[in-house]
Each structure stands twice: as C-alpha cells, then as structure tokens.
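One chain of protein is taken out of this complex; the other chains stay put.
As written, the chains take the letters A, B and C, and residue 1 is the first residue of each chain.
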C-alpha cells in the first residue's frame, strides 16, 4: 500500500488518480497540491484526500507521503523534482520529463544524486496491446526490426498552458512526440542508440507560436528507423496508431479509435464518449476502459510494484532524458532542415552497433532476393549472382 | 483483502487465479482442491498456495477461507455449493450455474436459506466494452431496445468433460449460450421477463451426443428479442461478437478477434497467441490483455468489493437460475420444434409489461413512417393516414 | 449491344440505368415506361431515352427493344411479365419475383411457355465479394458448409408503396429477405433442397401492417442452415453483412458499411454519401462505387452476356420462384409459430440428400473430437471410444 502526493489537479492528475485509486485497489492519495486553492479543494473532495494545499513543498514534504506524483505543466517539473530530492521522496513524473534535454539532464542528475526512486510516466508503452506486441517482438515473431511508426494526433490539448510556448516548451512534438519516440525506441530496442533525426514541423492551422503538425524520422545505429506523426489539427478524435515492421512480420495496433467497439446513435444520449471525441451522435468509437487502454493501470502497477520491491520501473528519468535529447534534435532539424545528431551526453546502452547485413544466401553462387508462388502457380526464385551481380529468375 | 479457496484447478481455475491474484493485488488463494492430487499440487506451486487437497470439504471448510470460488465441471457444482452452505462460506461459481433449471433452483434456494454471499461468474457482462455499452444503453443512447444478438463460437472446449453429455449437461448451448442469454438479458433489461424460446440445434460435425451448433431466439414480455448463436465447430479462433439495436441506434462490440491488434508473422516466434487461436503464423489477432478483455478483472472486482461492502454483486445465483430456465426452454424447443415457454417458478422482475407502441404521431391525421433526405436532395416524409390507413409521400 | 425498355422510373430503375448504360458501355435504354407522365419524361431526359410513355404495352412492344427490364412495385410484376410474354421479349425483373409463390409460379410458367429469356435481378449474389467468396467455397476452401447468415437491415425503403402491404405483398421479409435467402442458398448449394423454415417477425417500430423486423432459419436437406436477419428499423445506414461457416473455415463479408473507406467531416461538404446513409457529418463510411459494390455491374454483365450467347443467366425466374416459396413458408411460420415446410411444387435440384456424417476417425477404436495445442504447449487429442462412448483426453 502506497500513500501518494498528487502535485497538480488538472485533466491528467484526475486520470492518474482514477487509476491509482482504482486498479491496485490499495493505494491512496493523501495530499494534493494545486496552484489554485479552489482546484486543490475540489480535487480533495472528489478523491477523498485529507490534505490539500497551494504550497507545493507542504504537499511533497508531508510525512505520510511515500511517493510523489508530478502532474504539472512542463515548466514546473524541475522545481517539483528538486523539492522531492530535497525531501528524499520517491517520484513519478508525467511526460515529457523536461521542456528540453538540459532540463531533463539536470532532473536526471538530481534524482540520481539524491538516490530516490524515479519513474517516468510514459503510459503508452504500458498499454495492454503494447505489452503483448513488445513481448512478441522480443520473442522474435517479427524478425529483425526495420521500422516503427507511432502516430498520435488529435484536435488539440484541453488546457491553455499547452498552447503557450514558454510554459510548454514546444508544441505537438513535445506533447505527443515524446510518446512516439519512446514507443519506437522500445520496439527497436532501448539498447540501440538513436543517432540522428530529420523532422518537418509547421504551424498550419492554429494561431500559436509552437508547431501544430510534425513528422520526424529517427535513425538508430543498426539502421532501423523510428517515425513519428504528431498533430493538434487532426479532426475525428484521438488517433493513436502504432506500426512496426520486421523481416518476418508486422504488427499494427489501434489504441483508441478502432478497438472493436462501434456505436451509432441519433444523439438522444448526451454522454461523455471518450477522451477527445468530437461528437456525441452518428458513428462513435468509444473504448471499453480508457484507463486500461491508455496504459495507466499497467504503468502504475509497474511503478508501485517496483517501488515496493526495490527495483527500477520499466520507464525511468533516464528514459525521459533520452526522449528529450531526441526531441531537441527534432526541433533543431525542423529549423535547420538537416539531419541533426542526437547528442546523448549520457548513454547507457550498446555502442558501436553496425548496420545489419542484408545478404541472404541461396546457394554457393547466389543470394536470394525473393521466393514466391506466382499468379499462375509456379514456384519462383529471384536470385542475384554473387560474382556478376546479375539478377535472374529461376522456376522450380 | 480476501482469502479464497479455489475448487478446481483446470483451465478456467487458472484464468480465475491469474485475475484474482493480479487485479486487486491484495487477495490471495489460500487453498486449492482438485480431483487429482498431481493437479492440486501443481496449482499450489504455480500460484503459491499453502494448502492443497483432493478432499473438497477440507478446502471449503478451511478456516482461513473467506470465499470459495467454484471452478468445477457442471455436474459437481451442486455438491460444492451444498458444502459451502454447510460451512456458511461465501461463494462465487463459474457458469452455467446448473446443468438445468432444477439443479440451479436447488442451489439458489440453498444459498438463500444459508444466507451466504452468492456470486455468479458470468464474465462477459463484465467486459470493459460491455460495461460501457450497457451504460450508454441505460442512458438512452439507443432508445428503446428492440433486439440483441450475442454470438459465441469457437473450435470447441479444451477439456474432455465438456464433450460428455452426462457431466456437462449439454453441449454448446449450455457452455456458450449461458453467456449469450445473460448478455441479451442485460441489454434488454433484467427486469423484463423472458417469456418464450425458439431454438434450432444440431450435431453437425463432432462425434458427440450433445449439440455442437445452435441458434435461438428468446422473446421478452415487451416484444424485444434476444438472439444467441453458439457453436463448437467454428474455425478461425474465438469469435465473440455482440450487437444490440434500439430505435435510436446500435452498438457492435467485437470482444476478441478484432480489437485493433493485427499481426502478421511468418512463424518464427512460436508463442501462445490467444485463447482458442488456431495458428501461430500468418495474420493473427491477439488481444492486449485477455483477463481484462474477457471481463475477469471487473467481475472479480465487483464480487470482492460487494462481499466487502455487504452488497449483492451484479450477478448472483438468481441470474444463473434465470439463465438455466431460459436454456431449458431452448433445449426443449430444439426437440419439440415449438416456441417453448420460459418456466420461471421464481420471478423477481416486472410483470405484465405490454408490448411497446409503434405509432409515432406526425400530425393530427397522420402517423410518421419515415423521414429522409433523398438521393436527389429532397426532404421526404412517408406518412400513414390514421383513418384510412393509406400511405403517402409528402415532399417539403 | 442490347436495346432495353425500362419499365418503371423510380429509385431502383435509376440505379439499373446507371449500371446498364455505364458498365458494358455499349447498351442503351431505348424506351421507358412510368405510371406518371412527368416521371417517364424526366427519366427519358436524364438517361437520353428517345421513347417514353405511360402505356406499359407500348414500351414493351416497341420493336427496337431487345430486352425488357422490369423495375416496378411488386404488385405490377405479373402484368408486365405477361405483356413481355405476349410480345416475346426477353425479360429481366427486379426482386422479389412475386408477392408470393403463387404469383411467382404463374410468372415462371408464363416465361417458360413463351420460351423467352428470363433473368432474375438478385444483385447481391453478383457483388464482387460474393463472386469471389462463392468461388472459394466451391473450390473447397471452407469444407462442408454448415451455416450461412445474411443480414440486411436499414432505416426503411424510400418509396411509399413498399410500406403498403397490398402493393408490396409483405414487409422487410419480402423486400430484404429475398436477398438473404438467395445468398444462403447460393453458398450452401442451389442443388440442395430447402425443406423447412422457422421465422420470427414483428412490427416493432413503424405504424404499418407489415413486419418491420424479422429473423428466420431455413433448413436444407443436408442439415445446413440458412439464416436471415432483416429490418427496416436499423439505425446507422445500410447494413449488409454475410457470413458463412464450413468445417474448414469461414468467410465474413461486409458489403457496405465497412469496406475500407472511413471519413470524418465536420460537415462542411453536404454531398450525398451513400444509399441509406443517415448523416453527412461525423464518421461516415462511403463505398467507392455503389453500382459495383452492390453487384449491379456484374449482374447486368451476366444478363446481357447470357442473352447474347443464348445461355441462361446465373439467376432466373426459377430462382425467384424458389425464393418466394421459402418466404411464403417464413410468413406462415411467423404466424403459426411452427417450422413450416417449404412447398416446392417445382424442384429441379437434387432429391434425397441425407444429412452429412459427423464422425471423424482417429484410430480403429476412437473417433476424433478435437486436436489442439494447449495454453501450456501440449499437443492434446480429445477422443471418443467407438464402443463405449467414453470421452478421453490423450496427450502426445
């Protein structure tokens, strides 16, 4: 049983609280901080929290608190982390870790110096589908991973601060790309080093300074590519789709808009349908259980189980730091229009991985290009002569 | 925190144990009974259970036990229930409750006389999708419910006893139809009385005495229809699809084979993919989290929360009894080829519900049949004259 | 090149005309009849038809006409057919053939006596998906066919006469069930005799005398079951889904609402989306090419190619007659609540087909019930002893 301080009381804090007090069914939020008195009070009532405050340090230092859950706007993360370190509290922090790599690195170094538990709340690598897909990939079902794409687009976030470049530190790349980068990194292998990034970004629709649409490619040392597609201008709901391709197969997951739940209504029932749905009539696509489908339950399970057993969770501040470094390169690339290097001052994975070979032996003289059964029922091999390079068809 | 005796150690007992010891993360199986010594021992090792036995009463009467979970073949349910009543233990029992209504009624009366907590483990009305769909229906999003279909088909159960008419009490109607009947009943409204059943059943493929394929219609007092389609001869995996239609909309849920997770593999990874999948290469459709998708987690949450708070769970022995009565009528109909009455000796819902009206007023002289915008952009009403019955088109 | 008289100028006549003058790109409508002068004139302008009339016989007897396409309300079919026979014209007629089997039989006998080409315009056995599925089934991909379901539901037809029991001859069973019966019959095998029908039907929503919702089961001589689900009360568009199950596989086709075309729009474009769509904003599911997806193109190709080559088309008046006989049994069953026999005075298929065996040999002493790889990686056989009937599990 863990006692939690919730730092923040907005949209994401409420999602977290629903999961924290629901899933393991034994943990309890004992303190809540909000910048606004009315918000912390309202939250304390809704979630039955004894202590509420507008003084962040009071919430964090509260002696009943075992672990602090930071659910604040991006520009307030560092302050909260430093306070947790000061009071030697375990931490879980919402994504992204920092507004940029420099902030993330300082936070990483702070928690490691203070030697406190540090969890990074990247929920989308904890969705049930992701967990099962990752397991299949690790077991070799897709062969060598070549490419992984994560798409996260929706009509824009719910709170004002996201849209403010100073508070948020960026636009949809930072808000949504942080998910995508960690998803691709996890599929490709966290031990493989991301080395360079190409990114296009633009402000196509919204009257803001930050980008509202971006596409990026992250190249890894072994030649694999991670792709992200992020936008705050998508119409149609919350589009969360991941794909991964390997030499032996592919996995497509749809995490939100197409999960086997389809509903048509003329609109007589006016319920909340799903996060970021745009309508409550016509064809609608709810998910059964948002907290579970979005990974919150398995994420907090890992966090609290890890804390209790003295282990590191799957996602730590170090992962948050790597993501921020990759996104910094993306922002730089969007401006320079060049492939920008991923500047990892701290790298704990493998080094010197070379690109995988792409030569499959057919016989002593040939490489195999392709084997197929044709339209007309023939078994056909397409082969390349090792010496001459000549490509031939062989029917057997 | 609840301490559980697991009575049975087979396929379903293991599914239950995974959920019971996983989801609420505070409950514990403290005793396990199996007919075979080796099985109870193996189960006790796998799930870290202190006490294992081949004496059912020892497991049930174990003083550490708060609640007994009965996961036995159908022909052993009554014996186990009687023992629980004798020792005044709370009970959760797998589906179907009895092999027939007479058994179910005796069990219902036993638990009510003994005044013990009684939960009926109908997991498929606890899936996250079902829960959300039911909520939408209750809020009126589909209007008046007209029809509900539940389809449960797969290539046949895993254990020998299912195929034995004496032990199981029936074939796929009893094994799978029990789910379907309760799903339709829940969508239509549990307070509405099922009144008669028409059922076709046949043994089309398997060398057994029981039916391996059946389709049934259950008529409710308000004119709504519940439909079930069940089979042990379906090829392609576990097909669990529900549909419900109302005057204002429809809901389609796919609970297993199409949930937004699609995988192609040439077969290099030989993992267990999903319950009743038929292949581990080609296009596969795993689910993210079987325990959750199949409703086990929310079911046990309701059971144990209800037990702790002194309330009845959503599904009780009474529901199991109603389902058995409906299925008895289905079996009778499959033989008699007639619509057979649902003989509910005990009925706790509404009585005397009449069929809903199907007259929508258009104006003083006409009923509205249909309103539409045509192919060619016209607004058209199809109306029926109240006096003459004449049907006309009116363009406005 | 064929010259066509179109008898009727309504919704379906226009669909037919679009396909007839589009697909083979060499045929021409040369005469059009409508009960209303304005309609026949409008049609003649829209489709560039030289001759238009309100005298049916004039259109049919027009010497330029090679083939007559009857697209009239059901109660006018017989009159038109008789006129075609009188003038020895080839005929294609919309579905259903008659309002009942008696009408259908008279029309069948008339065309056969007159020895004129007779095509039955059952478009849904000509959809590209159906044609491919049927071919797979005939090649054995699904093994022995056990069950076939066809579902056709939508919010109700476009013209007044459909809703009038006298003109239409029935409600959604006749309007939609005629498709479903022929689909199932084609999957199961047209040479297999349908023997009895059980049907539920009700008027649940509309203020009409005919049924607006029905479900029926058609039993074939070999034990296969054809199922239909039809409704004029479905909300959400035109739901056309077929399923077929055999001993070796299954096919699911979605012919309209889910064909790989998904669109979200806030509603700024007000176009016609698809037949019977209910909205033009939110998530919409158009089909690429309605004429092709609904089978019109391949149907008319077969009709006109057959006419030109002196062969019978795939669907003739005889098929229309069989369908009417099955539907008569359905209507009778809906009233009698009994399985009603299919009274085929004329039967040209196989007779005396017995139910298929369901015994698969495992070894000299056992039948095979099931073979599977378990959850836990074991290869398991479930067997039945031929002599004792005892069912056992065998692990190998």
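One rule holds for everything that comes next: contacts are C-beta pairs under 8 Å (C-beta built on N, C-alpha and C of every residue); 3 or more make two chains touch, one makes a residue touch a chain.
Since this is a predicted model, take the numbers as computed values, not measurements.
Student: Among the chains you can see, which ones touch the chain that has been omitted?
Tutor: Checking the complete complex, the chain left out touches A, B, C.
Student: Pick from C:288, C:310 or C:377: which residue touches the chain that isn't shown?
Tutor: Missing-chain contact among the listed residues: C:288.
Student: In the complete assembly, which of C:36, C:86, C:132 or C:335 touches the absent chain?
Tutor: C:132
Student: Kindly note down the residues of chain B that lie in touch with the hidden chain.
Tutor: Interface residues of chain B facing the absent chain: 235-237, 264-266, 278-279, 281-285.
Student: On chain A, where is the contact patch with the chain that was removed from view?
Tutor: Chain A touches the missing chain through residues 11, 14, 146-147, 149, 153, 155-156, 158-161, 163-164, 198, 200, 202-209, 212-213, 215, 217, 219, 223, 225, 227, 229, 231, 233-236, 245-250, 272, 275, 337-339, 356, 358-360, 367-370, 372, 374-375, 377, 380, 382, 384, 389, 391-393.
Student: Could you list which residues of chain C touch the chain missing from the display?
Tutor: 23-26, 127-133, 135-136, 139-143, 248-255, 258-271, 286-289, 292-293, 301
Quick note on the criterion: only the chains that are shown with their structure count from here on.
Student: Among all chains, which one's averaged Cα position is nearest the averaged Cα position of every protein chain shown?
Tutor: B
Student: Averaging only over C-alpha atoms, locate the centres of chain A and chain C and give their separation in whole Å.
Tutor: The computed centroid separation for chain A versus chain C comes out at 49 Å.
Student: List the centre-to-centre spacing of chain B and chain C in whole Å, with centres computed as mean CA coordinates.
Tutor: One centre to the other, that is 33 Å.
Student: Nearest whole angstrom, what separates the Cα centre of chain A from the Cα centre of chain B?
Tutor: 36
Student: When you check chain B against every other chain, which residues touch at least two of them?
Tutor: 248-250
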